[in-house]
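Yeah, one chain of the complex is gone here, protein chain that is, but the others are all in their spots.
We call the chains A, B and C, going by the order they appear; numbering starts again at 1 in every chain.
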Amino acid sequence: MSQPINLGPRSWLSYRGGSGYLLWALHRVTGLGLLLFLALHIVDIFLLAFGPAAFEHLLVLYTSPPGRLMEIFLLFGVLFHAVNGLRIIVQDLFTKSWERQRHDRLIVVQLVVFLLIFLPAAWIMFGSFLESLS
Amino acid sequence: MMSIHEHTFDAIVVGAGGSGLMAAVYLAKQGSLRTAVLSKLYPTRSHTGTAQGGIGAALGNMGEEDHWEWHMFDTIKGSDYLGDQDAIEVMCRESPEVVYELEHMGLPFSRTEDGRIAQRRFGGHTSNFGEAPVRRACYAADRTGHMILQTLYQQSIKHDVEFFDEFQVVDLLIEDGSCRGAVALNIATGELHIFRSKALVLATGGYGQVWEITSNAVTLTGDGLFLVARRGVPLEDMEFYQFHPTGIRRMGILITEGVRGEGGILRNHAGERFMELYAPNLKDLASRDVVSRAIYKEIRAGRGINGERYVHLDATQLGAEVIENKLPEIADFCRTYLGIDPVTEPIPIQPTAHYAMGGIPTDVDGGVVGMQGEPVRGLYAIGECACVSVHGANRLGTNSLVDLVVFGRRAGIAMAEYCRGADLEPTGEDPAGRSREELEALLSTAGKDGENAAEIRREMKELMMDNVSVFRTDELLSEAKVKLEELRERADRIAIDDPSRAFNLDLTDAWETRGMVELAQITTECALNRTESRGAHSREDYPDRDDENWLKHTLAVVRDGASEIGYKPVSITRFEPKERVY
Amino acid sequence: MRVLFKVYRYQPETREDAYFDSFEFDAEPTDRVLDGLNHIKWHLDGTLTLRRSCQHGICGSDALRINGVNRLACKVLIGDVGSKIKIEPLMGFTVIKDLVVDMDRFFSHYRSVMPYFVNDEAPPDRERLQSVEARDAYDDTTKCILCAACTTSCPSAWSNPDFIGPAAIVQAHRFIFDDRDEGSEERLAALGQRDGVWRCRTVFNCTRACPKEIQITKAIGEVKKAIVADRS
Partner (left out) sequence: MSRRDGGGHRRPQGSGFEASAWFFMRVSGVVLLGLAVFHLFWMHFVIGVENIDFNAVAGRWEGRWGPLWRLYDLALLVFAMAHGFNGLRYVLEDYVQRPGRRLALKSIAYTLGFLLISAGAYIIFTFDSGGV
């Protein structure tokens, strides 16, 4: 008789929830991304067991130009997830900060902190990316 | 063909506002009785939730002396001596007890410094028989009604009350002087349900939608009133309809009297505090009919703001703190709908149709009584749709909430008692037949040519606003009578758009429209009939109160489409009628 | 001003699929969005179906998705949302017809937190005393009108219908932080379950959606802390 037409990922994406919604989605994506990277990382470390050749064979992955680019994404992910995670922890500690205005202000602070660290670091990494090209 | 479902209960409550829920909680507390609550809205959507200012009880929590007798006197005076004093005595005596009971149910009243229920001033409430304003209105910020509704709904859940949400009662099974149940439309499916019962209480609220500018919800269409009227039960004092002085201009959204209770002042175009003229003693806190008339007079004298049909309610001297803490909802309304900040700017207001003093005549236990004072067995009425009569010709602020809980409780107790001694009476063949025919006929108009229900409502609302509101004359009322008859005929030819069964609000809107036109007619008829001015009923052609001829209640019963009028004496026990000055 | 309403329609008795209908007409910027919808229903197309009652943001009937976010149609002015207005039913509930959704699950979650005052001691003759500060501790959450705007804005509730949702937590908060109430242990136990407060990922959509401006995420945070404190 009735159909749940307003369900499903399409409508989820179209909801205009604002900054909190966006940050949450990014937190989730970066968290999962980090997990994926970490799994990979453990695998390559595990290759140490098979001696230098096996290990260093895979290390090219990290030093190649695409690897250098990925590194920037990695930094973005770790940094964003860390700063956002820290904000959540702080807010959970001081529940009052979940009030709307305070929350909005904290998000601005968080973005500033994130950019202050990320931009210079990314700049340096971008430099080594350019180097790796040559 | 609609399919029909049948249910049997001991007691049925129609309407889940403050009064209905109070009765339901009391019925449920009796234990063994099977009780059902039918409501066309989810219970928490009921209009009781919009009540703002407070509930009156002589608790004397604010360091001022107060007595229920003073409350009784104020109520009687406020009613312009038309209220039944035995009933008023019951209400004012029981109100402290019921307010404590609400608190014990968890209602989050605002508090005084020493932890007691906080109280504020309200229009017409005085100490020592009219001497000076007294703080009697118990409040929970400015959402007292919301908290009452929520608390009672919570208690209903706690006591396992059975709810039929979004079931609209469309007929009452009243036969041979007794009520045997009701027929309801399950809005979600469009199916009819027959509910048989030993006792049934109507708690369907007011009918403010009859007027254009109103504080009432679009769903306050007076269903309970026209349902009983159609079954030959009289309606009492329908000419007394209260216009609240301070509704937001054009929208009618209510600005609680609590604003004036906290010190807000009415001002005309020149910035003058004009209430000093009309009520030198209580000024802005005079009773509502007095203030509404004063505003109309200012407007007529060209002293409305910019010469237009409104004046200002000035709350700026209250300060930000009082406004944010004690009147947060009001501040929110002003910001949302008017784009103004009440802390710094005056609020544009005009009188708004607000409350029906009249209704289904009952005794002090909610039992419905007929034309000759004979009880209608098994039928009860409480809340705004009932007329006990504790409000007489004009209700004091805060007294409706008292009325709901005091008489809701009494009716609950009385019904339980009645159910124990009574048997289920049989209903005739095909009890849902009438409703089915009526609704099927309306449904079959879907998509055909006919009158638009919304257009009929619009014309009726404008007419009632112009002709049957704060000031009335023979001429205006007679004109309204003729036009309403036309509207009623047109209402018979309504054609709807929506042919479907499930959630057909087009259908119920049309059905309600017909009922409202009938109520507008009864109101006009009674107003035309009463040739005096008393309380909210103000006849310019009969400006004085006339106790000799009119110290009596009107009873109107509809026979063959026309109202017949009878009378009932006023119960006067303690306070002899006096001139009413504030 | 000229306005264009794009309204979600679903009329299962006459047509199988859901679709959008457009209505163009003149309105005042100070009109409520609900006034626009009423105009459509009353004068353009009587089949349009939505719940509404009080018309001033108190009854909680008309929470809808307006231009992508949950709002009460009677608490937004047309002038504030612009001339193109898209109206959809609340997300995550089954649609019954047009803008009307089935609220059963919402109320069943509400009921699951014991949303009523519990104190079995015999009450005093007069009121139970409560200090102004103690009363303030739960003032905010008493404002809830059960409109469901919050729960249906929450990604956690969209994907997981068993999550009791912010509205039920708000209702529980109102009692947990009322010092007269004694049922909190049971309430906290219920809220500590898998589908209780821990499903809240602090997305904050709820707080932004609440028409009564209740600080919902804060209330949820307070409940979480109370549970953790209760356990340690």
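Quick note on the criterion: a contact is a pair of C-beta atoms (placed from the backbone, for glycine too) under 8 Å apart; a residue touches a chain by one contact, two chains touch by 3 or more.
None of the values given here were measured: they were computed from a predicted structure.
K.L.:
Against the chain that's been left off, what residues of chain C make contact? List them.
P.N.:
Output for chain C: 107-109, 111-112, 114-115, 156, 159-162, 186, 189-190, 192-196, 198-199, 201, 224, 227-228, 231.
K.L.:
Identify the residues of chain A touching the omitted chain, counting contacts across the whole complex.
P.N.:
28, 31-32, 34-35, 38-39, 42-43, 45-46, 48-49, 51-52, 55-56, 59, 62-63, 67-68, 71, 74-75, 78-79, 82, 85-86, 88-89, 92, 124-125, 128, 132
Rule of thumb we're sticking to: only the chains that are shown with their structure count from here on.
K.L.:
Could you state the distance in Å from the CA-based centre of chain A to that of chain B?
P.N.:
That gives a centre separation of 59 Å.
K.L.:
So, what's the distance in Å between the C-alpha centres of chain C and chain B?
P.N.:
Measuring from centre to centre gives 27 Å for this pair.
K.L.:
Indicate the residues of chain B shared as contacts by at least two other chains.
P.N.:
Counting only residues that touch two or more other chains, chain B contributes 502.
K.L.:
Can you pull out the residues of chain C that are in contact with at least two other chains?
P.N.:
12, 96-97, 213
K.L.:
Within the complex, which stretch of chain B touches chain C?
P.N.:
41-42, 44-47, 49-50, 59, 100, 103-106, 108-117, 140-141, 143, 146-147, 150-151, 154-155, 157-158, 188, 217-219, 251, 253, 329, 332-333, 336-337, 339, 452, 454, 496-506
K.L.:
Can you tell me which positions in chain C touch chain B when the two form their complex?
P.N.:
11-14, 30, 32, 38, 41-43, 45-47, 49-61, 75, 77, 96-97, 100, 103, 107, 111, 115-117, 119, 123, 125-132, 135, 138-139, 142-143, 145-146, 174-175, 178, 180-181, 213
K.L.:
Which bits of chain C are touching chain A when the two form their complex?
P.N.:
By the definition above, chain C touches chain A via 8, 10, 12, 18, 65, 67-69, 88-97, 101-102, 153, 155, 158-159, 201-205, 207-208, 213, 215, 217-218, 220-222, 224-225.
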